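Only one protein chain is missing; all other protein chains are in place.
Chain naming follows the written order as A and B, and within any one chain the residues start at number 1.
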Amino acid sequence: MSNSTYRIQGATGEWEVVIGLEVHAQVVSQAKLFSGAATAFGAEPNSQVSLVDAAMPGMLPVPNRECIRQAVRTGMAINAQINTWSRFDRKNYFYADLPQGYQISQLYHPLVGEGQIEITLDEKDPDSPVKTIGIERIHVEQDAGKLMHDQHPTRSYVDLNRSGVALMEIVSRPDMRSPAEAGAYLRKLRTILRYVGSCDGNMEEGSMRADVNVSVRKPGEPFGTRTETKNVNSVRFVMAAIEMEASRQVDVLESGGTIVQETRLFDPDKMETRSMRSKEDAHDYRYFPDPDLLPLELDDAFLEECRASLPELPDAKVKRYESELGLSAYNAAVLTAEAETARWFEQLLAAGARIQKKSEADVAKASANWLLSELYGALNRLGRGLDDSPVSPEQGAELLALIADGTISGTIAKQVFEIMLETGDAAGKIVEEKGLKQTSDTGAIEAAVAKILADNADKVEQYKGGKEALFGFFVGQTMKAMQGKANPQIVNELLKKALAN
Amino acid sequence: MTELTDLTLAEIRDGVARGGFSAREVAQAFNAAVEAGRPLNAYIVETPEKALEAADAADKARAAGDLKPLSGVPLGMKDLFCTEGVQTSAASRMLEGFTPTYESTVSAKLWQAGAGMLGKLNLDQFAMGSSNETSHFGNVVSPWKGKDGKELTPGGSSGGSSAAIAARLCPAATGTDTGGSIRQPAAFTGIAGIKPTYGRCSRWGVVAFASSLDQPGAMARTVRDNAILLEAMAGFDPKDATSLDLAVPQLEAGLSSSLKGKKVGIPKEYRPDGLNAEIAALWDRGVEWLKDAGADVVEVSLPHTRYALATYYIIAPAEASSNLARYDGVRYGLRDLPDGAGLQDMYAATRAAGFGDEVKRRILIGTYVLSAGFYDAYYTQACKVRTLIARDFAQAFEQCDVLLTPTAPSAAFALGEKKADPLEMYLNDVFTVPASLAGLPAMSVPGGLSSEGLPLGLQIIGRPLDEQGVLNAALALEERAGFAARPEKWW
């Protein structure tokens, strides 16, 4: 992936796409960046607006510590430079969703400087190469309000609930070379944000939006002129917008035109980007330091707390799952792709190790396999996620322990699990009540084996004649006769012995 | 018996406490004076009922033995402070009819201290001006008259405050000072006014002009009254990120006019060629008065003083251009929506109609100096020179405790006299602006009368947070100047 081969075939030859992303991620916080109004999604219009958010005369901003803390933690998670001296600037422009007439942002001295994120095109393919995408900066800024255009024939309506909500703007270097890389970058970024807990990554609710900077060039040539497609709100749309915009640019260039540096919109219905009606002066934002706010200076204690509160991050987790838990690269990747999955898995592991009095590494493989096949299969069927799984990690670990100590067979375990899903009961209780304990009573198994062999004398002949594949048939029949409760090892042994006669 | 309206704030407070008169009598007397003083155009809104309400509460509190620091004292409130339920216009058409649903921190503190409100005082529109000729509600006329009988400016921007105090339409009032807006009007009307250290008084709920310079302060006839009022106004406010988290000193209790052991600096750059001879002479008298109070006098240098005004007229308009962007006709205030106009046209029409000429001028200058290609040459350069100006003061204060300068380069001028040339008007703030840029506490006290019989002021500038030192030096001047002149009542 370090030498991406994504190319657009034009009439004049191959073109390379150069992509940079500016991601706006809503910071998880109770209150807004500069006011005490709530941030919850979906409230009644203008019901989460303070006098500060509405920019009433004489109102002043006071920053929310949590928003700064979350941005710093995010910066640490991408190994970025944390600037202990930063400032807020005003970005001045007029729009109905911007009550102050300026957005408080950070241009000259952002909170977070250079960092990087490692991506793989196919997270589940252990052989997929790793590429490092540079992060130029993360700054903290206010979100704008919302304009509704479809509620009145001649008026637009303004809702300021979002006005002043804290955003992190995460600006990448123009390091991506294909829509797939951009998609992988966004997924990885979202994973990191969710691990850190600084953004819920919910693109449907607008918690993450990307401004997509795209240019094209002939391979080896300098960067071309870029366009910025604003506010694209899903991974799929970002990839589509890049594809559409890159081929549009190739068309323009190949027909002798030039690319205008401009702001564009992505229309997911028409699958195209189009120019926003831009005013000639639209870009003179007259940034200057916000005189209502002093420089933001962070001390060591604050930074230390931020660092100490960081969880183990996905890259580190993958490595640990492989080296310490002995999981496959695939399983490690899948289990760490979402913070929620890893958390569930680690709870399962901890409970399993405790119940079975073994190390986590000893129970890891069985736990991973069960989670990824049995539990995921069931949740898929039920249309649920891990967060509302009917079976808890503790309950799952108990089930796995019953298999491990031979109390039930894998087959019975599947039945027990079904009952757990329906009733929410504990595995041990179900096994007890339904009498599903595996039997190692050799007498009973011997009797069953004798009956099966007697009833299937023809197959016994064939087996002895060399058709050894029939062994599985005898196992199956015996297990069926034992209602699945026979210890499979003993069944095997006794069958072999009986057939050898 | 002296008229109640002739009493100082301290005398009213003490008289009410002693029972010499009731707070209601005081409020009634001032309400009547306010009404009679309408020709001065000092008040935009009169609130006699608010004054009476607070007075009745004060009289009850006295009966209950529960007096507060300002019980019985009616005040004028500069119409830049948002007052809940009472129009706050910043003297603009833009905010005509705007009724805040909230109370500024400073005014709330004053009401909590027992004070009552006589009304909202006129000012230069959005506090931009030095003569009170930019108000949408008309000029404020000084109660003082020159020998030729011409109407004079009460100074600006707190010209309604200065005129009302000098004319006994209130015993004291709030002001705000961005580049001299408390001190220059105080000097022009023969009263005292103090701008505290930047951050002492909360800016929350004060209509913003230039955030890094704006500072509420006190205005009254005496130094003592200034100390009492400022003590009640000041204090930490978590709602203002630039507010200083420090206890408010007991300024009145700390008053002392003995300057033994104190050093007074005389900045030589404040004596430019062509300094008005009367002003220079007054300044010399001030030096002698401070020596008489026990101070040593040293000459100091503030080499970047000559650049202060130009620095100010970049930084203040730049901040103002952004601070005033919120007046767009969407959420409050004037909306001018021409037929068929879109949003951006509505903004342009609203702002053209709602702002006066001087406000527009400053917004345009501020927009220009921040615009692409000019930002560094103008704005960043000005912020660097500001650092040098502040450094000058810090170095001077290594040699002295306070500075003594004139407050303004002349006595009050006639209304209309300087209106034609904005630049000439700006030069009025030449002595007050440097301390504003450095955020220092500074005060004007009356020093005497000009040959025309008009008040002249002296300015004391102090170290950061040393309001007490400023008040004490001002008190020493006040005691020696013996300023007793008052405007003859013509209204």
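Just so we're on the same page, a residue touches a chain if its C-beta (ideal position, glycine included) is under 8 Å from a C-beta of that chain, and two chains touch if they have at least 3 such contacts.
Basically, contacts and distances are computed from a predicted model.
Taken from the listed names "Aspartyl/glutamyl-tRNA(Asn/Gln) amidotransferase subunit C", "SoxAX cytochrome complex subunit A", "Peptide ABC transporter ATP-binding protein" or "Xanthine dehydrogenase large subunit", the protein name that UniProt assigns to the chain not shown is "Aspartyl/glutamyl-tRNA(Asn/Gln) amidotransferase subunit C". Across A:Leu147, A:Ala316 or A:Ala450, the residue that sits in touch with the chain not pictured is A:Leu147. Here the missing chain is touched by one residue of A:Ala37, A:Ala353 or A:Val491, and it is A:Ala37. Across the entire complex, the residue among B:Ser257, B:Asn276, B:Ser301 or B:Ser371 in touch with the chain not shown is B:Ser371. Set against the missing chain, the residues A:Ala54, A:Ile412 or A:Ile452 yield one that touches it, A:Ala54. Where chain A meets the chain that is not shown, the touching residues are 29-31, 35-38, 44-54, 62-68, 87, 94, 96, 147-149, 151-160, 265, 276-277, 281, 284, 286, 289, 293-297. Taking the whole complex into account, chain B touches the unshown chain at residues 98-99, 101-102, 197-199, 212-213, 238, 241-242, 244-245, 304, 307, 310-311, 313-314, 321, 325, 328-335, 337, 341-349, 351-352, 355, 360-361, 363-365, 367-369, 371, 374, 377-378, 380-388, 390, 422-423, 426, 438-439, 464-465.
Following the convention adopted for this analysis, only the chains that are shown with their structure count from here on.
Centroids of chain A and chain B (each the mean of its C-alpha atoms) stand 57 Å apart. Touching chain A in their complex are the following residues of chain B: 81-82, 88, 90, 95, 98, 100-102, 104, 203-208, 210-212, 238-242, 318-319, 321-322, 324-326, 328, 330-332, 343-344, 347, 367, 370-372, 375, 379. The part of chain A that touches chain B in the complex is made up of residues 51, 54-63, 90, 92, 94-96, 99-102, 156, 158, 283-284, 286-288, 290-294.
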